[in-house]
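Dropping a structure here in structure tokens format, bear with me for questions.
All protein chains but one are shown at their positions in the complex.
All chains are identified by letter, namely A, B and C, in their written order; residue positions are counted from 1 within each chain.
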Amino acid sequence: MGTILIAYASDYGSTEKMAAAAAEGVREVAGMTALVKKAEEVTADDFIASDGILFGSPVHMGGMDWRMKKLIDTVCSGLWMKNSLNGRVGGVFVSGGGFGGGGGGCELTMLSMLNNFAELGLLIVPLPKMTADYKHGGLHWGPYGRSADIDMKNGGVSAEVLALSKRHGKHLARAAKAVKGADIFGE
Amino acid sequence: MGTILIAYASDYGSTEKMAAAAAEGVREVAGMTALVKKAEEVTADDFIASDGILFGSPVHMGGMDWRMKKLIDTVCSGLWMKNSLNGRVGGVFVSGGGFGGGGGGCELTMLSMLNNFAELGLLIVPLPKMTADYKHGGLHWGPYGRSADIDMKNGGVSAEVLALSKRHGKHLARAAKAVKGADIFGE
Amino acid sequence: MGTILIAYASDYGSTEKMAAAAAEGVREVAGMTALVKKAEEVTADDFIASDGILFGSPVHMGGMDWRMKKLIDTVCSGLWMKNSLNGRVGGVFVSGGGFGGGGGGCELTMLSMLNNFAELGLLIVPLPKMTADYKHGGLHWGPYGRSADIDMKNGGVSAEVLALSKRHGKHLARAAKAVKGADIFGE
Partner (left out) sequence: MGTILIAYASDYGSTEKMAAAAAEGVREVAGMTALVKKAEEVTADDFIASDGILFGSPVHMGGMDWRMKKLIDTVCSGLWMKNSLNGRVGGVFVSGGGFGGGGGGCELTMLSMLNNFAELGLLIVPLPKMTADYKHGGLHWGPYGRSADIDMKNGGVSAEVLALSKRHGKHLARAAKAVKGADIFGE
């Protein structure tokens, strides 16, 4: 048995839908379950009890939602200090209006969350381009759900993006199983 | 007359000292003044009244302090929506323990703040290597104040880093004067 | 009189068209001219004779074209060593297939070129969202020309992206004029 912790922040529900889809994907992997929580509700014990971690956030000004950052500063920092999570796996997904067509800052948003994962000693699981539905909302670092059109009219994330998020959850769960007990960073 | 807004977060006082030093540098430029405020206290009007903006933060898990991110999400987002700050200037500085000797994530921390500035349409002022005291704590994006030694023993930022921060403030003030009224992004 | 150096690499012509459009924008600014050169042909003297620099590149695996990197390593490094370009202005633009809809690595590609500019002491000119045609291919760091559809069928960059690139060239030229002689980083 293993658990993937899915921590997210959401304003209008797009990231929340992606989190739920990722949880579905996790549960398709034998022996794996998902714990889905809003950023404010995640505890140190939730991290410690997990085999893998997915962070999801809206893109705000080219960076993650401040509630995700508060979670990192107030909870992840302490886990880093104690070397608690080394050798587990991590992944990210984001949503955003994407004004301009260039992702609207989604890449640096993903990297800002992955930077925290590298500090925590997590192996990072990317999103390969051959993944089904990648063309509808993929970035190599994870799913990117575009929630608005080029005139900033909000339409919500598409069914294809949710299918892609589900796949990403499945990938994370498989990766967590693969490295469990491998003692990659041990003596 | 012009004003540089210096917004910062600080845990143990290192970033705060760098902010104060930067303000000194601003005031050395004829006609320029500095408004130094903690992240939680900065208002939209403070941004609108400024000619340039300096953001300072500790490095937490390879990213800015969450209070800076909250300021960005709750105040800067609205200014972005209204295109309020285009054509002004911006710069950054950070402090951190820097465990490992590679900057401990200072570069991506600076970029995460600069990403917000680019969204706001600010011209970004870097820190050239020929600046006096650069060798004691410079990164090309801005001053980096190392606050601990390689064993994570906290010693606070050095006098040289504060002198460098002062220089950076002076650079920002001069840049703000240079571009004032230039209408770089106008019709 | 002032000059903007536009250095670029191009595989199928998209980046080259954006470079030509940017040059047009530069020339619309009174007293400003553009020097457009392929990466392999740019010399140290071209940089020294310029008041501002635009770098354009296709996105290859989430990074700039290697010919641009060779230019940086073999020419810009020496200019950094001598502090030759401090206080001028710089900007970037990129093109790419953009498979996946999240920009396909355009953001980190832009940042990899801007990192070099920060080292060189250039003030960085972003692309504000209010710029005409931004919605058709803008990122806050500069124009992003999408050259293929979601099935990776190459269609070339759009007229709107070229118009946006022209605007970006104009912005650079104005910024170069504004800071000329300002001695931002001097004693």
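Throughout what follows, contacts are C-beta pairs under 8 Å (C-beta built on N, C-alpha and C of every residue); 3 or more make two chains touch, one makes a residue touch a chain.
Predicted model, so just to flag it, every value in this text is computed and none were measured.
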Considering the complete assembly, the absent chain touches shown chains A, B, C
Listed residues A:Leu111, A:Ala148 or A:Leu162, member touching the removed chain: A:Leu111
Among B:Met18, B:Cys106, B:Leu162 or B:Ala175, which one is in touch with the chain left out? B:Cys106
Missing-partner contacts on subunit C, residue numbers: 60-66, 69-70, 72-74, 76-77, 80, 105, 108, 111-112, 115-116, 118-120
Subunit A positions in touch with the non-displayed chain are 80, 83, 86-87, 89, 111, 115, 117-131, 140-141, 171, 174-175, 177-179, 182-185
So which bits of subunit B touch the chain we can't see? 62, 98-108, 111, 129, 134-140, 144, 146, 150-151
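Operating definition for what follows: only the chains that are shown with their structure count from here on.
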Chain whose mean Cα position lies farthest from subunit C: A
Whole-Å distance, C-alpha centre of subunit A to that of subunit C, is 32
Approximately how many whole Å separate the CA-defined centres of subunit B and subunit C? 25
Mind checking the centre-to-centre distance between subunit A and subunit B? Centres are C-alpha means, answer in whole Å. 29
I need the residues of subunit B touching at least two other chains; which ones are they? 80, 111, 115, 118-120
